[in-house]
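Missing here is one protein chain; the remaining ones are kept as they sit in the complex.
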Amino acid sequence: MQIPQVECAMSKLNLFLLLFLLPFSLLAAQSSDGDPTKRQHRLESQTDHHSLLLAQSKPVSNRSVERDYDTFTSTRGGVEIVSSDGEFSATMGGRLLLDAAYYDEDKNSLGNGTEIRSARLDMEGRIFADIIYELSVDFADGDADMKDAWLAYDAYHPWRFILGHFKEPFSLEELTSRKHLTFMERALPNALVPGRNMGLGLQWHGEQVSVAAGLFGDDFNDDSDDEGDEGWGVSTRATYAPIASERSVLHFGASAAYRKLDDEEEYRVDIRPESHLTDVRYLDAGKIKQSRTLTLVGLETAWIYGETSLQAEWLASNLERDDDTDIEFSGWYVQASWFPTGESRHYKHQQARFGRVKPLSELGALELALRYSTLDLTDQDVEGGSSDQITVGVNWYYKPQMRFMMNYSLVKNDRYADADGDLENEDEPKILQLRAQVDF
Amino acid sequence: MQIPQVECAMSKLNLFLLLFLLPFSLLAAQSSDGDPTKRQHRLESQTDHHSLLLAQSKPVSNRSVERDYDTFTSTRGGVEIVSSDGEFSATMGGRLLLDAAYYDEDKNSLGNGTEIRSARLDMEGRIFADIIYELSVDFADGDADMKDAWLAYDAYHPWRFILGHFKEPFSLEELTSRKHLTFMERALPNALVPGRNMGLGLQWHGEQVSVAAGLFGDDFNDDSDDEGDEGWGVSTRATYAPIASERSVLHFGASAAYRKLDDEEEYRVDIRPESHLTDVRYLDAGKIKQSRTLTLVGLETAWIYGETSLQAEWLASNLERDDDTDIEFSGWYVQASWFPTGESRHYKHQQARFGRVKPLSELGALELALRYSTLDLTDQDVEGGSSDQITVGVNWYYKPQMRFMMNYSLVKNDRYADADGDLENEDEPKILQLRAQVDF
Partner (left out) sequence: MQIPQVECAMSKLNLFLLLFLLPFSLLAAQSSDGDPTKRQHRLESQTDHHSLLLAQSKPVSNRSVERDYDTFTSTRGGVEIVSSDGEFSATMGGRLLLDAAYYDEDKNSLGNGTEIRSARLDMEGRIFADIIYELSVDFADGDADMKDAWLAYDAYHPWRFILGHFKEPFSLEELTSRKHLTFMERALPNALVPGRNMGLGLQWHGEQVSVAAGLFGDDFNDDSDDEGDEGWGVSTRATYAPIASERSVLHFGASAAYRKLDDEEEYRVDIRPESHLTDVRYLDAGKIKQSRTLTLVGLETAWIYGETSLQAEWLASNLERDDDTDIEFSGWYVQASWFPTGESRHYKHQQARFGRVKPLSELGALELALRYSTLDLTDQDVEGGSSDQITVGVNWYYKPQMRFMMNYSLVKNDRYADADGDLENEDEPKILQLRAQVDF
């Protein structure tokens, strides 16, 4: 009985050593970057960060002036400062997403209303050329929800080593920023996606190929009263884009993830009907006890041909339980979009995800979109329910940083989709949602 | 049975369509702003927001340098960046208010102590000349309390269309920033004021007249577990200032608001004795059940003659209940202030509210102030209590962005003012409060 435990402890220890030594070994290989006097100068000019401000009440000296002058600032609604040698930089930005939703109810009550969907401040920057960081907090729920909080080693571009709280490399739609999604909310199968966790990752991209992998603990705000060990997992995603030009893209990708659940051995998955204002989660598999490990796979494809685009993903999970009765969930979505005003969706081949749409005309860009998504959380004794949803979307990009969205959805829940018993099943509401979005 | 429901659903749908189409119709009317090549250039140079920072580890190119150089920065304790064409800008600022209070108790216990009254960070900016935004968060209570979070369309100055979380246009004192209030806390009748909610509004001002109106949902952090529909309301305020010069102002204003309460049909109003450090709220009307709609009216006036000023407001509410027994509350205040050092209160005629006082001398400005306020929350079966309060204030404006305040109040509660039964009635404490305030 004891020996397996020891081995388990040993493997955990190995993980930790790996976690700690990997950056060292990467960095130790670094040779000096050529110009020692420049580097030396940089080191010498490292006055303490705030000392200029706090340590004196006299006017700034000439020397400071000369040094500080070599900085370039810009704004596109936020703050951006770059040192003239490009080795240091900082940006302050954020986003604001304002939502309203009207629910055409069927059997269950759904609360119409308005909300701030996202109100985020981001600070990110570059330190000593090689190190970049991001710290991003969302205040939409009346508290402070930490989003991206990581630092990365960026000396061997396009390789990047990243450490902190960030999204596991899994699923095209998950990795695309909410700012740039075609629809207001991600599709139902996103319930299976791991999202942000604490961990370390390695990324690489070429002209057509990108690869990312990571080792992750739990989310940083995992219940802290529990003294059971956190779970951990690994994720990886690989993409191949045989076509990746400005207005013509063909993209394929596959993701895989494995997770050892934490000592509570409890797995929970649920999701709202692609609308955030309600708190109803028709699909809810409840707490699945005695769960040991979770395996996830995802396949994705996207195709852009001028104003037209298609995108689809299939996701499936396998949950291994102590009694070896595996639970399997799966879902998929397919969506199409068309810009009557002539724009094209923007594919960022380095990260293999979608980016910002820029209107061609004064009047902005118009996008029409259609999505079908489905997710089934029922398997064996777990009756989480299944749901199909069709959404029509109209997006008006008034500026590259500002858009308005309207989504109209038809929801079709099956007889198990009862919010783990809290609601009436086979509910078929319709949802009208509006959003105003700005980022800066 | 069905027909009224359908009609109700239809009218809700109408509201949503209106909400969504109003910005479109406003914006669709916009003609191009003259120089198409410049606008085109602007669109083309919209590289992704953070790509400069994240996509390269090389020094910034010459092109970037040229572009970025056309930016002007300034600081008055915060950060301000404006692009040279004035079309983009960003400011980071905030405020810090530090309070201490001593309660000379009568019957009930009131806890002396200190607190951070407000610790706020603001980010605001301008995007593509026409769009402005603000995002403001207060951290004083140990969590993150979202304050202003809106975006606005500003192309037809002095017209402004605004969307998001902001103050309903109601009451001179409410709309004046806490930074620029004459007393540490707003007067008792402020309990009736709607404050910030999610909505959309339209503002206009001329030389002597200002008008503002809005349509609002509930506060964004309305209880989310409840699947009843949110309430909604409309507010409007009009002001007329026959005199509006630098040191001589005569201001009249009227506000009106109507609110359909949410599906819980519960109205609650209470207020502290013009002191935030205690949590005692003598005036508390409890939860008034079966409340349908609330109608508010307010009248306001202000007069500035050099160093002297007067200000007064009268507010009244009518709460309609299901049994048609209306509940009426009302209150008013009048205040006077005098600057022995010669300054004058600062009236901002565009927003028709008060702004920053700037000391004339090195030693700062001294202001003496007196206020009487009263509020009666007792009507029919609702016994919320009535209270009168006299406050003497001494303000020392050391700098335009820094001031110290001292308030001494005499409180007189009537026999219903018992915090909804939690406290002894007819309490008559005295309150001494101090504040240090800086904003940046």
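For reference, chains read A and B in written order, and residue numbers begin at 1 within each chain.
Definition applied: contacts are C-beta pairs under 8 Å (C-beta built on N, C-alpha and C of every residue); 3 or more make two chains touch, one makes a residue touch a chain.
Note that the structure is predicted; figures quoted are calculated from it, not measured.
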Listed residues B:Thr278, B:Gln335 or B:Thr374, member touching the removed chain: B:Thr278
Candidate in contact with the missing chain, chosen from B:Leu181, B:Val211 or B:Val392: B:Val211
Contact set of subunit A toward the excluded chain (per top definition): 9, 12-13, 16, 19-20, 23-24, 27-28, 30, 32, 39, 43, 46, 48-50, 52-60, 64-65, 67-69, 71, 73, 79, 81-83, 88-90, 92, 121, 123, 125-128, 131, 133, 135, 137, 143-146, 149-151, 163-165, 198-199, 217-218, 220-222, 224-230, 263
On subunit B, residues whose C-beta touches the chain left out of the figure: 1, 3-4, 7-8, 11, 14-15, 72-80, 82, 84-87, 89, 91-94, 96, 98, 100, 108-116, 119, 121, 124-126, 129-130, 132, 137, 139-144, 154-155, 157-158, 202, 204, 206-207, 211, 213-215, 234-236, 238, 256, 258, 260, 278-280, 293, 348, 350, 355-356, 358, 398-402, 436, 438-440
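Here is the rule we go by: only the chains that are shown with their structure count from here on.
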Between subunit A and subunit B, centroid-to-centroid distance (C-alpha), Å: 34
